[in-house]
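A single protein chain has been omitted; all remaining protein chains appear in their positions.
What follows is chain A.
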Amino acid sequence: DQATSKKVITRDEWEKKLNAVKLRKEDMNTLVMNFLVTEGFVEAADKFQRESGTKPEIDLATITDRMAVKKAVQNGNVEDAIEKVNDLNPEILDTNPELFFHLQQQRLIELIRQGKTEEALEFAQEELAPRGEENQAFLQELEKTVALLVFEDASNCPVKDLLDISHRLKTASEVNAAILTSQSHEKDPKLPSLLKMLIWAQNQLDEKAVYPHINDLSTGQLQNPSE
């Protein structure tokens, strides 16, 4: 049932073609370092630097600071995270109204999660409402968040997704990206883009040829076309 117009490449031929492609060790090391640094694996990055001689693209000390912020958000300690960001670079929150709003929003969510309703109400009025006044674009999200306060059982209401841990991770990721940008570092590691490129290229080639695929990215194993 395979289209006979497609070129067929055997495993042998394919492996020969692959071996003809030259890669530099330094490039691969750089990719690894980029991944470790962007994701914030400080100790690993430090060890990798010492073992391979690869220079990290930014000062590892700044990674530690950044990771402290990310961790604080992931643990729900938003106020602490805000203080740390401001120590690192006071301009970040002063020039990123959307990020600041999301951090305040997360603070409110944590207060609600802890059952501190009075404090939550006060916080919503004092801190969150002005954000909506300053910037109309936030009103919709603001209303959604405040809706949490209205329901007796917040964990079963229409906007319960906000209470999900994934929302913390989303906020943490946002603040991580903002810090990276302020340090002129790209916020995404290169590795995922390369893998996406691989999958796309395979899809393109599928229209023209039959050849061994990499189907499992985590192992990178070649699989014969018929398998």
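By our rule, a residue touches a chain if its C-beta (ideal position, glycine included) is under 8 Å from a C-beta of that chain, and two chains touch if they have at least 3 such contacts; residues count from 1.
The working rule: contacts and distances are computed from a predicted model.
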Options "Armadillo repeat-containing protein 8", "Codanin 1", "Large ribosomal subunit protein uL29m" or "ATPase class I type 8B member 4": UniProt name of the undisplayed chain: "Armadillo repeat-containing protein 8"
Residue of A:Asp59, A:Glu122, A:Asp161 or A:Asp206 touching the missing chain in the full complex: A:Glu122
Residue, one of A:Leu31, A:Leu60 or A:Leu93, that touches the chain absent here: A:Leu93
Residue of A:Ser5, A:Asn19, A:Gln136 or A:Ser218 touching the missing chain in the full complex: A:Gln136
Residue, one of A:Leu23, A:Ala61 or A:Val150, that touches the chain absent here: A:Val150
Where the missing chain touches chain A, by residue: 82-83, 86, 90-91, 93-97, 100, 115, 117-118, 121-122, 125-127, 130, 133-134, 136-137, 150-152, 181-184, 186
